[in-house]
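What you see is the complex with one protein chain gone and the rest in place.
Letters A, B and C mark the chains as written, and numbering starts fresh at 1 in each.
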Amino acid sequence: MRSPYFTVEHDVFREGVRKFVAEEVAPNADLWERDHMIPREIWRRMGELGYLGINHSEAHGGSEADFFYSVVFLEELARGNMGGFTAAVSVQQYMATAHIAKAGSEDIKQQFLVPSIEGQAVGALAISEPDTGSDVANIRTRARREGDEYVIDGAKMFITNGYYADFVVVACRTGEDGASGISLIVVETTRPGFKARKLDKIGWRCSDTAEMSFDGVRVPVSNLVGKENHGFYYIMESFQLERLVGAVGAIGAADYVLEFTGKYIRERQAFGRPVARFQTIRHDMADMVTELAAARQLVYHTAWLYDQGEVPVLECSMIKLKAAELCNEIIDRCLQCHGGYGYMEEYPIARAYRDTRVGTIAGGTSAIMREIIAKMVLD
Amino acid sequence: MRSPYFTVEHDVFREGVRKFVAEEVAPNADLWERDHMIPREIWRRMGELGYLGINHSEAHGGSEADFFYSVVFLEELARGNMGGFTAAVSVQQYMATAHIAKAGSEDIKQQFLVPSIEGQAVGALAISEPDTGSDVANIRTRARREGDEYVIDGAKMFITNGYYADFVVVACRTGEDGASGISLIVVETTRPGFKARKLDKIGWRCSDTAEMSFDGVRVPVSNLVGKENHGFYYIMESFQLERLVGAVGAIGAADYVLEFTGKYIRERQAFGRPVARFQTIRHDMADMVTELAAARQLVYHTAWLYDQGEVPVLECSMIKLKAAELCNEIIDRCLQCHGGYGYMEEYPIARAYRDTRVGTIAGGTSAIMREIIAKMVLD
Amino acid sequence: MRSPYFTVEHDVFREGVRKFVAEEVAPNADLWERDHMIPREIWRRMGELGYLGINHSEAHGGSEADFFYSVVFLEELARGNMGGFTAAVSVQQYMATAHIAKAGSEDIKQQFLVPSIEGQAVGALAISEPDTGSDVANIRTRARREGDEYVIDGAKMFITNGYYADFVVVACRTGEDGASGISLIVVETTRPGFKARKLDKIGWRCSDTAEMSFDGVRVPVSNLVGKENHGFYYIMESFQLERLVGAVGAIGAADYVLEFTGKYIRERQAFGRPVARFQTIRHDMADMVTELAAARQLVYHTAWLYDQGEVPVLECSMIKLKAAELCNEIIDRCLQCHGGYGYMEEYPIARAYRDTRVGTIAGGTSAIMREIIAKMVLD
Partner (left out) sequence: MRSPYFTVEHDVFREGVRKFVAEEVAPNADLWERDHMIPREIWRRMGELGYLGINHSEAHGGSEADFFYSVVFLEELARGNMGGFTAAVSVQQYMATAHIAKAGSEDIKQQFLVPSIEGQAVGALAISEPDTGSDVANIRTRARREGDEYVIDGAKMFITNGYYADFVVVACRTGEDGASGISLIVVETTRPGFKARKLDKIGWRCSDTAEMSFDGVRVPVSNLVGKENHGFYYIMESFQLERLVGAVGAIGAADYVLEFTGKYIRERQAFGRPVARFQTIRHDMADMVTELAAARQLVYHTAWLYDQGEVPVLECSMIKLKAAELCNEIIDRCLQCHGGYGYMEEYPIARAYRDTRVGTIAGGTSAIMREIIAKMVLD
């Protein structure tokens, strides 16, 4: 073994996911990207294969595997070279349902978590709004209580899975201004007054990022996740998992792009020899694999801490920052290695390039990561 | 005046172009980009306005203006925020027709240059091939002489204006291997045996970049530009103009993006104040405007040398390198300033981001620029 | 001519300074650096040669040359590869005496400016204090008026020429807190109560940077420069010249280091060929000369604006930022090109390395430059 973190069982699992991605995901990329849609069959298929439950409790159909199974799963998903798909799965499995799994009532779990694990339901998590993204405590979508119901008014922005989802975990203001007046409420997308609009993006095209409006949407109070006005704390805690998951995806993507770029430059000829023989390109590759190796070890270390039951806020913020920035940089330089072909949509690097760019924005921008890190090391 | 390079007349001209771009180019961007096509009317309109001839001789319908008119023109075109359009015009005016203007016979000039200046004809310049881009001396498209004709066989790749052009200046092998066996030959796109295929790209979407095949295409020997087997030297010389033009476009684009990003961050609020109040963003902006100011002065200096009749190979290579790399970096950082909106196609930064990326590739990659510069300063 | 800024006369002047530096400055570097002292003879010699007056009025013994003579002078001084010497001269000529020349009474000019131009007197400018450097408005050295005298108490820090100077232009608090209570007062270093201590530094070793204490130092009120409580505005204005001068020195130094490094790598062999044949080193050199060329043009442009009578705050801040940062970076990379020899004091790169590092600190840190630039472009 070349790492204290992985066992043979992880390797076996990896092979399975790799095969699945190569045979059932990657070949469909062009289609899903063109349609701006991930079809339901693939969710069901992942449910069938048990992938959507590796991080969930056996009681609800999951397998409660250690977190390095998730690491493997997310690294391998990245080999589909479709950031939007990785994002969609990550949101479903580690964000939307994570809240429900962590703080939800058994009823809510039965209603939303179980079918999500089965791949029968797809979820979204809606925090950001048109006027506020980084400043989570400032959201304005309001849920006021009327009898046994919440009545929700407001808007959400940039919500992954937001157009085709069955349910959305929505951060709503139920109390006073600021962090201590926010709750998480599950909203079924069939509820009257809910509307969503798909957004056209640079990348993550298969992923249905949506703007949502809530116009007097009514849901039963039992749709509340956890305690009222505790939403901000749930969100802050779950951000750690989200960022860890995002970081794993980023190193997976960078790794895959380096792999096919290495192949390309060994084959492409210029001035009578493979491009991979030019020293500047060689040293560039050396720098990139080195940076990636370092980022990877920090990601694994963080995953290990997480698996030990810690909430490693500092490390999660660091890997989100580092992995996302690095992934952008690596893919940018790999595109350059492709010369003119790098700019052509026919080549996989083009999609990788369009997809990666959101990594330093979604899930908290790099600036926000630096804010958290600085606070933790300086104050 | 705040620069020794520009006069009041240049400023007046600038206002005219700015108005034209704002009223007749920018509003059509979405359409042209969707259609992957620049309509003929706009070419004719530019012909009418005299823009397409500012760098050409009065004898052929141009105005022989000093080069800083071209600088102004290209800087202003960039404000259309449509890199593909700037590219198309640049190719037409400073590349395809430049060869004809420089080395072509009077006949060829009448046939291709005059209507190009009028906006009645559109030209392309085809050097790169599927198997060779950086290594120009290695092209393989062959033109063999048969009586009064050249018969051309081969393929060209990544040719701007290549799909809708009326004529293409094609680099062909007419002699031995290497640099000394290349000629430039004009090929009308209506000639039998010529075929073109549009390529789908990350950006420059309105621009019809094409792969071309020549299957026994016959043109009269009078279509030869300049002397047989002198093509490589023509190309090398004209690269300087191409790179200067590209660099001007790059600083124009960077400048424009900085302008609208500045506006965005002054308006966008987070944590109770405009994003433009965060020191990290402020210093980022400061670095960017500083780098741009430096690049700009080097571009102007190079334009001045060019205007003095020099062929400033070193400076042209330096500004191509610097301006293209910087433009990428600035636009990338400006996208980041936009947060999630930066990733949305509805915002101008998204197209700018997709467009700029080709700048360090087309017209000679950054690596090739560094090769030239190093040769000139070290050997 | 390859630049609109320089004439043949400038070139002739350049040759003179170059010879002077090569013959009378550079050979003494080791000695002066070891002694942490610049001997008086060299000041007198420069006075004799007229160098110390190129930017001063003919009425006081100067030659009132256009500013590009100063550019030439400072670029050439840098070829002495002794940052401390360039700094000492710059302070004398463009800082300490500049205030006197600009706002001083004729009396003060006769007393301090005239001998400074002759190289008979050496001046310093003392603004920074132990507790405040960046925040100029916050200085605490106090001058209270007693009859016809000012009585000065306080301390100054990091003052160039501060140990061997004959006179010091001292920023003192004469009024209220903040920017509007500061005055400039000339203090002769022979006055009782004045003490100075030399500081040991990473570089600039020949330059006598000093910590000063003022313990009831009395000077006549006629030693006031300009108007009382107007000091802050004088300082802010003169910072522009100081920064322009610093930027010219930085590009001069970078240029010189690139020159001798180029020579070194062409001679040094590794793996059977000159180190200058390795592509990574070549491209590094290409990047460096490109960046320097861009910075240089912006510096010249700024000098031109200055020479036109403008106070180009934005441009001065930009070139101070860019030239100082770039000079550090270039010299760092050039050291790397030297391999192990780069770390040895026997090689000129070692001193260059130690000297350059202060460039982003003295004269206002890079952060302060970015603050100014951001304010001007964003607010």
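Please note the rule applied: contacts are C-beta pairs under 8 Å (C-beta built on N, C-alpha and C of every residue); 3 or more make two chains touch, one makes a residue touch a chain.
Please read all numbers here as calculations on a predicted model, not as lab measurements.
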Residue in contact with the excluded chain [from C:Pro27, C:Gly216 or C:Gly339]: C:Gly339
Residue among A:Arg173, A:Lys201, A:Arg243 or A:Lys322 that touches the chain left out of view: A:Lys322
Missing-chain contacts mapped onto chain A: 2-5, 262, 265-266, 276, 282-283, 285-287, 289-291, 293-295, 297-298, 300-301, 304-305, 310, 315, 318, 321-322, 367, 369-371, 373-374, 377-378
Residue numbers in chain C that touch the chain omitted from display: 128, 131-135, 138, 157-158, 199-204, 269-272, 278, 280-281, 335-336, 339-340, 342-346, 350, 353-354, 357-358, 360-362, 365-367, 370
Contact footprint on chain B, counting only the chain that is left out: 278-280, 283
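Definition applied: only the chains that are shown with their structure count from here on.
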Most distant chain from chain B, judged by the mean position of its C-alpha atoms: C
Distance between the centres, which are taken as Cα means, of chain C and chain B, whole angstrom: 43
Numbers and ranges of chain B residues touching at least 2 other chains: 367, 370
